[in-house]
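Heads up, one of the protein chains got dropped from this complex, but the rest are sitting where they should.
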């Protein structure tokens, strides 16, 4: 089944690439002449890192030059994103700009916005999950919400730092359901893995990290997935209902990973990268990689991505303001 | 079935991959500033083209040798090649200066192999049970565990209690730099982005150990040559001496290996913490604790075996729950997923050949590490024949580039300079360095887990004793602190004319 799906995805992808290729055939043939630095604002071993390393190795085959992945972690993403935005726009520095580019400036961490980078192509869409421990008395998102309504502040949730994307997922969901965003108290954590560990150890009640991160533990029965904050169910976990089906508000939230260049990246270089990225993301290697993580291949070129990032910035801004985290 | 596994693990192609990975790990581990994590991260694109078993073999072999090879630059240049070598770098370097570099390195190598083998045997036997306990640790237990580790700081320090404690506080203060976990407030960053995530550990270590050593060395350049030891021991003699050490301290090596495995199995605690705890405990129960920090082969043996044993331990939660014990296994899990293998309790049932192959590769890698390690030791000890006037500038360049490599920013070089000057001064006035290093490592873990626990419990301190494991760990920690206070009161009351030594 997965194979057939892959083939299907592959086929549609090839169509798309062909389209892009003909449109841009006139130029877009810039090529790096030496090693390119690929900045990842998050740590080795995480989802952004894995996606970026895979893409970097495929790009390096495509361009015939090494793509060196550098993890510039820190400051809840500020360090790495600044490194991408402020690099020389000569095509020798690109990086993984993630959804945090649209949250950091709202919560006052930095002045950096999506206008300070040059988005090239979408790499991954990462919808949030709604996951509880295996011994949890709750069996649906609504049950958790009812319990939180009855005793605000008793339940706890975790997944990222204060004001991080998964915090926005939970607080935004509560807010959309007309509840106090703090009805489930947020326990900051250093990332998805420690948060899930806390959940398994009984330290918190709910975790709203990416469903793909929790996938393995859900499959093993160590955790219980109650909801997927997306409009369509996850192919790898088809039994978990979406929040769009379950909740009155139909709240959804997805993080994203892009490959982007610094501010003011030359059009010619940007479109060469776009062409190459869309090409390698249509290969079976990329499809296999995505399938192994339980994710679908997403293909989105520069123009659509710009719109997408802009829309995401506005909606995340609203959420952040609504839950009182804006500065 | 077992023979199938043996065939896969011992297949020539797999052996070649393990051998290549061993050389690679040895090289990366010995280069200052490059960690085992970095070595594995660089390996990932290559493993993509390999079958699952060779891919895992390559990762395992690289990590194992990289952790050992960290001792090479630690011993010869006083630059711990990986954080896991920091616990006993003073001992190893002191031995090297006394002309026993090869003995010390052979001890590292042999105990690393023994530790690695014991680690994987424990992994084979008790992985599921061990993981069960490890996984039930929440922030409360982690807090106590880190406190326990910090208590070791006082035991590892060589100076007087006020000076050890001062060193610890310096380490804790350094650990406070950067964004805090509770509200995200930037502390002591002076507006620098690069400091938001705190002072990175590797540049700090390079500064405190290597840079201060360079500073000391260039001041004695015109001392007569005979005070500088160029000689290296004969290989056979060094090997014999090293084996004698291992046979002299079988309990140290065995105990540290078991302890290292247990510590490694805890999520968040890796090879470096395993080495510190084993080193401190060995010192506590040693017949000659005064030698520790000044060239104790027993200390090298304890730390050397513990950090390699921890590698096996770290795979426990990774295999059983898919929760990484450290960043290396986090990457390894990604590779497994890429191959369509999902780590978890079912992996022992669904893919027994994979788990057996993993264990097999561990054993083979640990054995293969010995000849490769011997070659590396022989090649590298020639460094000792190079005069200081040449070595000092070269080490300086490697230190700066190594620090830059890990952090990718020039700020790392400033950290090397600042902490290097600090380390130089501390040694000059008799403040031990080890507690400061431990404070840097554990300070963040303690603070993060304390704050998270307090947010969970809404400020109720008694929550630290509510949970079963938490209570046990808490009582042990507080008990040790009580003993320490008694010890320091005794020391102060009778030591008026004492000078530091």
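A and B are the chain letters, set down in written order, and residue numbers restart from 1 in every chain.
Throughout what follows, a contact is a pair of C-beta atoms (placed from the backbone, for glycine too) under 8 Å apart; a residue touches a chain by one contact, two chains touch by 3 or more.
The rule is simple: contacts and distances are computed from a predicted model.
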{"item": "Candidate names \"Transketolase\", \"Putative tricarboxylic transport membrane protein\", \"Tryptophan synthase beta chain\" or \"Na(+)/H(+) antiporter subunit B\"; UniProt protein name, chain not shown", "value": "\"Putative tricarboxylic transport membrane protein\""}
{"item": "Displayed chains contacting the withheld chain", "value": "A, B"}
{"item": "Contact partner of the left-out chain, one of B:125, B:394 or B:478", "value": "B:394"}
{"item": "Candidates B:417, B:463 or B:480 - the one touching the absent chain", "value": "B:417"}
{"item": "Selected residue (touches chain absent from view) among B:31, B:113 or B:335", "value": "B:31"}
{"item": "Touch with the omitted chain, as defined above, among B:18, B:77 or B:166", "value": "B:166"}
{"item": "Interface residues of subunit A (partner: the chain not displayed)", "value": "33-35, 37, 66, 68, 70"}
{"item": "Positions on subunit B where the hidden chain makes contact", "value": "28, 31, 34, 38, 42, 160, 162-163, 165-166, 168-170, 172-173, 176, 180, 182-183, 185, 187-188, 211, 214-215, 218-222, 388-390, 392-394, 396-398, 400-401, 404-405, 408, 410, 413-414, 416-417, 420-421, 428-429, 431, 443, 446-447, 450-451, 454-455, 458-459, 492, 496-497, 499-500"}
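One rule holds for everything that comes next: only the chains that are shown with their structure count from here on.
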{"item": "Whole-Å gap between the CA centroids of subunit A and subunit B", "value": "33"}
{"item": "Subunit B to subunit A touching residues, read off their complex", "value": "37-38, 41, 44-45, 48, 135-141, 178-179, 181-184, 186, 193-194, 196-198, 267-268, 321-324, 327, 330-331, 333-334, 337-340, 342-346, 408-409, 448, 451-452, 455-456"}
{"item": "In the complex, subunit A residues that touch subunit B", "value": "43-46, 49-50, 53-54, 56-57, 60, 69-76, 78-79, 82-83, 109, 156, 161-163, 185, 187-190, 193-194, 196-198, 200-204, 216-217, 219-220, 222, 285, 288-289, 292-293"}
